[in-house]
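Complex shown without one protein chain; remaining protein chains in place.
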Amino acid sequence: MTKRRRSRQKRLADMAGQTNPAMDVWRNFARHPVSMAALVILILMIIAAVVSGFLFDYDTEVTALNPAELLQPPSAEHWFGTDKFGRDVFIRVMYGARYSLFFGIVTTAVSMVLGILIGATCAYFGGLYDIIVMRIMDSLVCIPSILLMLTLVAVLGKGMRGIIIALVVTSVPGFARIIRSIVLNVVHQEYVEAARASGTGNGTIILRHILPNCFGPILVDVLMSVSSCIMAAASLSFLGMGIQAPAPEWGSMLNEAMEHMRAYPYLGIFPGLAIVITTLCFNLLGDGLTDALDPKNR
Amino acid sequence: MLKFAVKRILFIIPSIFIITFVTFLIMSFSAGSPGSVALGITATPEEIAEYNHAVGYDRPVLVRYADYMLNALQGDFGESYSSGVPVVDLLMPKFPTTLKLALFAVLFSALIGIPIGVLAAVKKGTIADTGTTVVSLVLASIPGFWLGLLLLLLFSYQLGLLPPFGIGTWKHYVMPVATLAIPSSAYVARMVRMTMLEALSSDYVRTARAKGAGPGRIVFVHVLRNAMLPVITQLGMSFAGLLGGAVIAEQIFGMPGFGTAILEAINKKETMIVLGATIFLSLLYMLIMLAMDLINALLNPKIRDNMG
Partner (left out) sequence: MNNEILMQVTDLHTVLPLKGGNLVAPVDGVNLTIPRGKTVGLVGESGCGKSMTARSLMRLLDHPIRIQSGSILYYPGSEADLARLTQSQTGKKSLSRPAQAAQAPEIPEIPEGAVEITALTEKQMRSIRGHNITMIFQEPMTALNPSITVGKQVREAILLHEKVSKKEARERVLQSFRDVGIPEPERRYKSYPHQLSGGLRQRICIAMAMVLHPEFLIADEPTTALDVTVEAQILALMKQLQRSREMSILMITHNLGVVADICDEVNVMYAGQIVEYADKTELFRNARHPYTRGLMKAIPRVRSEIKGDLFTIEGTVPNFSDMPAGCRFCDRCPYADEQCRTREPQLRDIGGGHLVRCFREVET
């Protein structure tokens, strides 16, 4: 049903004059001022995350105690104020982008690769392998993700490695399922059958013919996954199960701030705002891409 | 349809084995053992080993797993390592608080999210649509724990309207429920808008218009029912997810619920409690999803027929 409607819309679009699709998507996207703004903000954030590693010294400026300037409200000198140890909150928030962006991007990339591996092989080979692997994936989905992540972190140790593995384990099943259904669609397309009929090997077919066609549909899911991974990582740290103090991870900064929220609300505002802006930008990017990829708008 | 339900329930069984096995395996890598938890940090390695041998913990993982499952099938989910209290007795009293939180949260997210989503879809392209889309996107990007902190700051600390901690009265539930319901309702609104737009552009809507049906009739008689199917599944998933996700609200607002109990157990390496809670929540998840599928089948004759 949708396919037929799409084709009708596409015909309409064709009548209106259509050119190179990739350029069209970009043009559509660029016309969206909000998505463009999100893209710019994210690029700035990535730059800030990279630069802050060189700009600030972790031991003396990010985590060192400074008893002379405890709990100061925001001022010209300390834009976001200072925390209970006298550390500059602005520097810590900026430095914290390193953790969140790293978790969001790296875990999504790893999950995507694993998801593609699992989903594509399941769809391509089918049979018992497919049944067993997908059953395991579906079962993992049934465990509440926060519970699974907490358990994994508890066993693997609180810290980078634990968080990344926990996030990957919880996001792989979703990717595997999406990729599997896309590949199942593609596998039965005529050009794949033609390639198989002409004796092309399995690996080549998957790499050359199948995967490139999966990229478009999952692009949006990938961006959404980045933002949900960022949120999940921050939640873990907030619950005291993620990155530990004194590292300036946004979630653990909020955890620290909780006891002082009543008297010093700004401590709880800025790290939270940073999380919201980051996840919002990834979500906006996803929305903009959905619109731009929609054949109706081309 | 009965056949379908039975088949689905049978499907749950292998899932339960996979889930318990995965959890069992993960927990077996944990540094904690019954001996180390029960005897505390003062115990010597010899004492711990002796204790573990006495309770059979030194057997291979697979044997212990089989043992656990056999007992679990008879309703015995083990005891807490430190206190010896049965897991069921430990966890069950905590569940009503979390159930209430999740139930109200999903109820409100449906009550708020669905009408807003429908309105946005019907008024597509207007300021009302753009406004709700932007607001729901922003709300969906707020992490629950920060929202909880902000609510706490505003309603308890600044305005003094609501109690910050505890579970005594209905007032105690307002902020935790809002913390869980607001992002969830934003998500529901976005989804409803999407499914409504999809349904509104379908061919049968054009047929209904060609019959002379007005916009109200089209939305309420023709579109809503078809657009609600994926939303119902989503609401079920949020409900199941909130039963686990409530831990954040419980932590912020000091509510002794299921999530808090699990978090404590994880920190104390109380494997039996974690296992029991995982089985319980996963089973609940699968039963909720089954219920959603059955509701979908009731609403959609096509699915009903395919269930055969």
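Letters A and B mark the chains in the order given here, with residues in each chain numbered from 1 onward.
In the analysis below, contacts are C-beta pairs under 8 Å (C-beta built on N, C-alpha and C of every residue); 3 or more make two chains touch, one makes a residue touch a chain.
This structure is a prediction, so every number in the text was calculated from the model and none was measured.
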item: Touch criterion as defined above, residue of B:Leu154, B:Met194, B:Ala208 or B:Leu283 at the omitted chain; value: B:Ala208
item: For chain B, the residues touching the chain missing from this view; value: 125, 201-204, 206-214, 217, 221-222, 225-226, 299-302, 305
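Basically, only the chains that are shown with their structure count from here on.
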item: Centroid distance [mean C-alpha coordinates] between chain B and chain A, Å; value: 22
item: Residues on chain A engaged by chain B in the complex (per definition of touch); value: 1-2, 5, 135-136, 138-140, 142-148, 150-152, 154-156, 227, 231, 234-235, 238-239, 241, 251, 254, 257-258, 261-262, 265, 268, 272, 275-276, 279-280, 283-284, 287
item: Partner chain A, residues of chain B touching it in the complex; value: 14-15, 18-19, 22-23, 26-27, 29-30, 137-138, 140-146, 149-150, 152-153, 157, 198, 201-203, 240-241, 243-245, 247-248, 251-252, 259, 262-263, 266-267, 269, 274, 277-278, 281-282, 285-286
